[in-house]
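Only a single protein chain was left out; the remaining protein chains are all shown in position.
The first chain written gets the first letter, and so on, giving A, B and C; residue counts start at 1 in each chain.
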Amino acid sequence: MNQPAPIKYTKKDFTSSKDVKWCPGCGDYAILATVQKTMADLGRPKEKQVVVSGIGCSSRFPVYMDTHGFHTIHGRAPTVATGLRVARPDLDVWMVTGDGDGLSIGGNHLMHAVRRNVEMVVLLFNNRIYGLTKGQYSPTSEQNKVTKSTPYGSVDAPLNPLLFALAAGATFVARTWDTNPRHMDAVFKAARQHKGLSLVEIWQNCVIFNDGAFDNVVDREVKEERLVELEEGKPIVFGKDKSKCLVLDGLDVVVRDTALTDPAKILVHNPRSQSPTLAMALAQLSFPDAPTPMGILRQVERPTYDGDVNEQAAQVLKDRGPGNMDKLLRGSASWKIETDEVFEDAWKPFVSKKK
Amino acid sequence: MNQPAPIKYTKKDFTSSKDVKWCPGCGDYAILATVQKTMADLGRPKEKQVVVSGIGCSSRFPVYMDTHGFHTIHGRAPTVATGLRVARPDLDVWMVTGDGDGLSIGGNHLMHAVRRNVEMVVLLFNNRIYGLTKGQYSPTSEQNKVTKSTPYGSVDAPLNPLLFALAAGATFVARTWDTNPRHMDAVFKAARQHKGLSLVEIWQNCVIFNDGAFDNVVDREVKEERLVELEEGKPIVFGKDKSKCLVLDGLDVVVRDTALTDPAKILVHNPRSQSPTLAMALAQLSFPDAPTPMGILRQVERPTYDGDVNEQAAQVLKDRGPGNMDKLLRGSASWKIETDEVFEDAWKPFVSKKK
Amino acid sequence: MVDTQQIQIEGAVVRFVGDSGDGMQLTGTQFTDTSAIAGNDISTFPDFPAEIRAPAGTPAGVSGFQVNFAASAVEAPGDQPDILVAMNPAAYKMNIEDLKTGGVLIVNSDNFSDIDLRKAGYETNPLEDNPMVGEKFQLISVPMTALVEEALKELDMKPVHKRRCKNFFALGLMYWMFDRTLEYTEAWILKKFGGKDVLEQANIKALRAGYNYGDTAEIFTRRYKVKSTPMPAGTYRQITGNSATAYGLVAAGVKSGLNVVYSTYPITPASDILHDLSKLKNFGVKTVQAEDEIAACGVALGASYGGSLGVTASSGPGICLKAEFVGLAAMTELPLVIVDVQRGGPSTGLPTKTEQSDLMLTLFGRNGECPVPVIAASTPVDCFHAVLEAARIAVEYMTPVYFLSDGFIANSSDLWNVPAFADLPGIKQVFYTGEDGKPYKPYERDPETLARKWVTPGTPKLQNTLTGLEKNEKGDISYDGKNHALMCGLRKDKIAAIAKSYGPTKILGAQSGKVLVLAWGGTYGHIVSAVKELQKEGASISYVHLRHINPLPLDLEEIIGNFDTVVVPEINLGQLVQVIRAKYAIDAQSVTQIMGKPFKVADLVTAFRKFL
Partner (left out) sequence: MVDTQQIQIEGAVVRFVGDSGDGMQLTGTQFTDTSAIAGNDISTFPDFPAEIRAPAGTPAGVSGFQVNFAASAVEAPGDQPDILVAMNPAAYKMNIEDLKTGGVLIVNSDNFSDIDLRKAGYETNPLEDNPMVGEKFQLISVPMTALVEEALKELDMKPVHKRRCKNFFALGLMYWMFDRTLEYTEAWILKKFGGKDVLEQANIKALRAGYNYGDTAEIFTRRYKVKSTPMPAGTYRQITGNSATAYGLVAAGVKSGLNVVYSTYPITPASDILHDLSKLKNFGVKTVQAEDEIAACGVALGASYGGSLGVTASSGPGICLKAEFVGLAAMTELPLVIVDVQRGGPSTGLPTKTEQSDLMLTLFGRNGECPVPVIAASTPVDCFHAVLEAARIAVEYMTPVYFLSDGFIANSSDLWNVPAFADLPGIKQVFYTGEDGKPYKPYERDPETLARKWVTPGTPKLQNTLTGLEKNEKGDISYDGKNHALMCGLRKDKIAAIAKSYGPTKILGAQSGKVLVLAWGGTYGHIVSAVKELQKEGASISYVHLRHINPLPLDLEEIIGNFDTVVVPEINLGQLVQVIRAKYAIDAQSVTQIMGKPFKVADLVTAFRKFL
């Protein structure tokens, strides 16, 4: 479908009148500001932007947007978003969730939405903690984490949100982080323009309960060496003066010295390859063994559930014509009675079985 | 831990007195017989074998076993099994589930059990249909499938159960099929002996609602060309006279003519590599592009949740000594009153706040 | 030669029983259709096991279908069969006790071999040396298998396939017995196979063989004739409760001008509604099979948020899972219909059996003060009208509504004088788009209905965010205590106000007297039969059957006040009775049965008599 010409908006057009109630310094502020900018830049009709969320600090997001919104219940936003897209394929659906909302209680719904490729942008605010309930560990918390609920350290291994999405058949998977508005904005725009479900993991700092959780990678001092911004069609190099690169060793992606590596061997980023294996290999990279990849890991086309549901309905309508209610009610095995006699004892409380 | 010497059992020792109520010809019968044989061969104490299941034709399984069993509710067996292992690490837990029970309603619980690596064998009976509710499509049904609930064909893309488990961090992942008792038995034994969660997908034929769903791969006539039995440390070759092999092409696993391939290039199966990428690549293979891999795709060691929970409890007990209830109740900020005066108006319905 | 008498009777109850694989449901349905078309009123009761195919020949695998047909109004499928057709010893075993004294038992004697008997748990043949034979019932043994094999001997089919046609033989025999034509069933077979299968011929031949056997075998001493029923003019059909529910939902969509998004997760006995609706995409219906019941409810609510009529359905275990979402729907005041086709509980319970034990769950099974309307259907046909009413309330009052059906009415069928669609009541629905230019307050209410305005996303200028948190009239989140009290009160009053939209409650019988029977749901047919029986005896007993359980009709208090005793019969351990006692502070009496099946009319008569 052709998008109509973009409408001129400013960030303010997407800012609701409600007081923002996150803690001062919370990473959520920057994400909110960026999404407002992204929407303004994209210029799609604002009344058609709908933000659906679950429960959590992050899930308060729609309250602060001057769009339509639905702050639903914990973990279930993907289902409401799916219903909305099935009913209203004309709307742009944005879903906001947290690492607890989306991967703990809501993991199954998110997985099935991904599998079905329901067209929406999923913004997964990953702060590796339960913020709103005041600091219990989450499915993305590192092992041995000491939190309110794990005074002796947590014992579960963390989940990798990107790998999770890729295995479920995600068509668009990306990662970005709260202190880089430029990067967030670019990723959000690409996500919105993708036809299908776009899952964006956003590393988000919770200043109160998990402050600095991502500093070992995103801190200004270290990030050059510890994260790599993926760019389609470009060799994957990073570090000071791009002195390091990624190459394939069998099925493993490993770090090498750029200077000592045959340029032809340097891995070229291709988010559009049909097989998700490269994206899966990249998704597994992390500090300290390798740089954390940021940007779009995968972007491919596949029919959407909401699209297909509506197309199938349209096709049936075309093939069979609009349903005739009287015919439906009579069914294929009815018969007529012409004489008109009435039971003496016919009594029904609501409608008469026989008039 | 050393396993004690195996006890001598026969299959009959694991057969309950209850009438088996599956449809004649159902693949479930062969799986039941094999599990009974596997348990007998392993010779672990039968009273320590516990089968936990959800709801579905497959989930009736424990009723037919002469072991302890819990036929729970739909999709939730992983949670009950987790609780059981946390409470009772001395028991051998077997979990039985279906493609609906385990991947539709129960997907999240299964994922979190896999992530936590709770020690149990999960037998996932995949018949690509909802059997017990009489034939609706399931999350593993192929796209466009016409079923009772999808008269015009289903529109969701199927989920790959093995990829799903691998992305969640599974330490043991295998696939087998109902018409090969020898293969099933070997896989079940390895799964039981693995320390951690062993996920075994079993292709199971539902004669009533999805008859022949796997025939295009497992049928006697075609299986030599269309499936490959993985063996640790062996080159992956298949077909008549092993004329075909798998090789790596970048990150893709592709089929080649064995005769035309440098033997050193033929992929050697290594389920024990730390990175799951190979297993993930193999899990994606399927007819018609490639043979379906059968056998153990991945088998690595990682601490178990149930083990760690119990170890941590033991450690705390060791460090702090057995808890003293009176001390606990008094807490760290109590004070004594020696005189003994009583309120006139002290009235409490149950216990007196002050005696 | 035996003389076959033809006897004119008012009606009869016939039960077909056999193995799950024997096609008893099909046989029963055909027999019912033919009886209905012949001009009888009918009521049916299918009863089948939870297993897909329990081991052939065992009691666990027995499947049955009972039909009551008569020349006068039929309200229930009948307590006891007059005629029992049993295809094997297991079926005999599980059903013989129900056969009416003086009834007729017809068996397929070829299926009473030693091996068959053993599967049913018999050591010896219960038909031999059975003092009941002749005394309690008349036995007619027919070697159906052999007769079918003989009839099909010319056809090129495997013997096992030939034997499968024996249900058509039994059907043909029953057609002979009740002097029916084979016309309807033959046409059905032709339509089904379209000339493409040898089975077409086989089934027709078996059917005729059964009919002819009756004519010639000289073992039947009686043949029956049921007069056609005097009926008002109209178009008639049979319909099950589940199909009626499906059609009622389609009708609700068309009447309200909304698309219907039906989102569910399969569960017995609700799945057939999905199966029906998934075929009707050209009626503006979209169906979603979700990953679980929570998701199903969320998808439906998301669709309602988007301006469709969201509908979700399940049975007990799945209804439990929807509670949190129903709370959100109540809090955000969006329309939603939740269909609960009740089955035996608690927990997984008795999945294929009927029960009325989810009433309290639907009334109270949510956190917080969260009143939700509850509507119950009384008969298979009534499912159509009652679900339409549920949708009306959902849309006109902006609220989730529970619609209660049950396993009995869901699978049973009765005869339906199909209404003209245009004659059905309408559903008022308007989306608000700010046309009055007033400042928009999401929770401003219609002074009459107390419903808030329905604004869908996509509406320019009226952006707002719905939330399950408490909020004020402007839709702003509010933790203010007074506002909370106000909002809880308004939500309660809105639901209470729905009762103003009902018509007057109908009473069967006198307006005052000794006993008022007060009931709800799928027990209607049996209770009305019992009450009429007692009324004929002159007993002072009247009957009110509730469609609306929450809110209760406004005139109910007055009606109740006119009777000495209120008796509440239910298929549970007493649920509505608690509601009535709590509401009116009266000592209402409970009559219950909880055996996975409908009441027996005779049991009800006995139970009611105690209060007279």
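One rule holds in what follows: contacts are C-beta pairs under 8 Å (C-beta built on N, C-alpha and C of every residue); 3 or more make two chains touch, one makes a residue touch a chain.
Just so we're clear, the structure is a prediction, and the values are computed from it rather than from any experiment.
The hidden chain makes contact, of the residues A:Pro24, A:Gly233 or A:Gly321, with A:Pro24.
Interface note for the absent chain: among B:Val35, B:Cys57 or B:Ile73, the touching residue is B:Ile73. Contact with the chain that does not appear here is found for just one residue of C:Gly103, C:Gly327 or C:Gly475, C:Gly327.
One chain is missing from the display, and on chain A it is touched by residues 19-24, 55, 57, 73-75, 104-105, 107, 130-134, 136-137, 139, 148-152, 154, 208.
If you put the missing chain back, the residues of chain B touching it would be 16, 18, 45-48, 50-52, 55, 62-63, 65-73, 76, 78-88, 90-91, 108-109, 112, 309-310, 312-313, 316-317, 319-323, 325-326, 328-331, 333-343, 345-355. Residue positions on chain C in contact with the hidden chain: 49-50, 60, 315-317, 319-321, 323-324, 327-328, 330-332, 342, 344-353, 355, 357-358, 360-361, 363-370, 467-470, 479, 481-482, 484-485, 488-489, 491-492, 572-573, 578-579, 581-583, 585-588, 593-597, in rising order.
Everything below uses one rule, namely that only the chains that are shown with their structure count from here on.
Centroids built from CA atoms put chain B at 28 Å from chain A. Across the assembly, chain A contributes residues 108, 112, 309, 312, 316 that each touch 2 or more other chains.
Annotation for chain C: residues 281, 291-292 touch two or more other chains.
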